[in-house]
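Every protein chain except one is present and positioned as in the full complex.
Entry: subunit A
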Amino acid sequence: MITIQNITKKYGDFTAVNNLSFNVKEGEILCLLGANGAGKSTTINMLLNFTNPSSGTAEINGLDVVKNPIKTKEFLTYIPENLMLYPTLTAIENLDYFTKLSGKKFDTSELQLYLTEAGLQEEAHNKRVKTFSKGMRQKVGIALAIAKESKVLLLDEPTSGLDPKSSNEFMELLTKMKNEGVAILMATHDLFRAKEVSTHIGIMCSGVLENHLNTPEVSLKELETIYLDIMNFKNVS
């Protein structure tokens, strides 16, 4: 569902992503681990066509993201580190707007259903989102993915700054979506959550995918050791 082949992104002399390749199939979660500047967000930005790769190809659902920037977005939902919504609109209005932009149309009861499915309490549905916590906003993002029936979920540090309870709820939602066949790519610093939720883990350092692991085959302790070894070897703080 997500295919990246020999992708490189250069900003002048600086190489943000170097010859990166991986696949994320339906029902898989690939967690990209790495320090700040490792190239995780740049990879997601290339998949979203926010920035073009210097070389290589990125595909969503078999379509090249550079050649089909609009079409590929029909299949995906993007949830950034800090999902911001329109503060003067309610949760339902925000969801309604974003789904309509994606070419989908739902009535209010359907939208409420998606928000409930994403774990947003009913009393918050008609509240303006300016009062929402980050966790509540992330749930609206998940509701958007559910409503759009997204085949791909791109998450950039989604649990950063979330309290443990919200973080846990979010991971449960991801697992649920994975089980429904969604391909999920998540950039994170959180080894614990990565181990908990992913099917695969990629460790990135200085734009290079240093290790690609099958999550069930490694323990959390082993994952931590591998991660730290790479960071220490590359002298990354």
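Keep in mind that, in the parts below, contacts are C-beta pairs under 8 Å (C-beta built on N, C-alpha and C of every residue); 3 or more make two chains touch, one makes a residue touch a chain; residues count from 1.
Heads up, the rule we're going with is that contacts and distances are computed from a predicted model.
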| item | value |
| --- | --- |
| Name per UniProt, for the chain absent here [options: "Carbamoyl phosphate synthase small chain", "Xanthine dehydrogenase family protein", "Polyamine aminopropyltransferase" or "Membrane protein"] | "Membrane protein" |
| Candidates A:9, A:73 or A:178 - the one touching the absent chain | A:73 |
| Options A:62, A:87, A:181 or A:216, residue touching the unrepresented chain | A:87 |
| Candidates A:11, A:50, A:192 or A:233 - the one touching the absent chain | A:50 |
| For subunit A, the residues touching the chain missing from this view | 48, 50, 69-74, 76-78, 80, 82-89, 93, 97-98, 100-103, 141, 154 |
